[in-house]
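All protein chains of the complex are present and in place, except for one that has been dropped.
After this line comes chain A, so read on.
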Amino acid sequence: MEKLHFTFKATQPITHPVHIGVVASGDLEVIMRPTTGDSELDIVTGSDGFHDVWQHVLERFFDRYPIQAKFEINDFGATPGVVNLRLTQAMEALKDAQ
């Protein structure tokens, strides 16, 4: 198990908290809460040694969706594809809520 922390510059505030996904084999849960300032991400992952892959997935995500939020991510061996699916699903859920 590994704990990762990332910070990204963000410009778009969110108004609602969002919770997507589950902590199940090959899956993860993503919780986003409104915040001010930079986006802080706390990740607990069951797969060690994937810091750079997380970095790439998150850079891509914040390039497209620079949202201001406090992220809590609990990962149980999700592939980068599943991580990106959950993050983008959260964006759809936010859009629906607004």
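Heads up, the rule we're going with is that contacts are C-beta pairs under 8 Å (C-beta built on N, C-alpha and C of every residue); 3 or more make two chains touch, one makes a residue touch a chain; residues count from 1.
Here is the rule we go by: contacts and distances are computed from a predicted model.
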| item | value |
| --- | --- |
| Missing subunit (named according to UniProt) among the choices "ABC transporter permease", "Succinate dehydrogenase / fumarate reductase, cytochrome b subunit", "Malonate decarboxylase, alpha subunit" or "Acetolactate synthase" | "Malonate decarboxylase, alpha subunit" |
| Among A:Val23, A:Val44 or A:Val82, the residue in touch with the chain that has been omitted | A:Val82 |
| For chain A, residues in touch with the removed chain | 26, 47, 50, 53, 56-57, 60, 63-64, 79-82, 84-85, 88-89, 92-93, 96 |
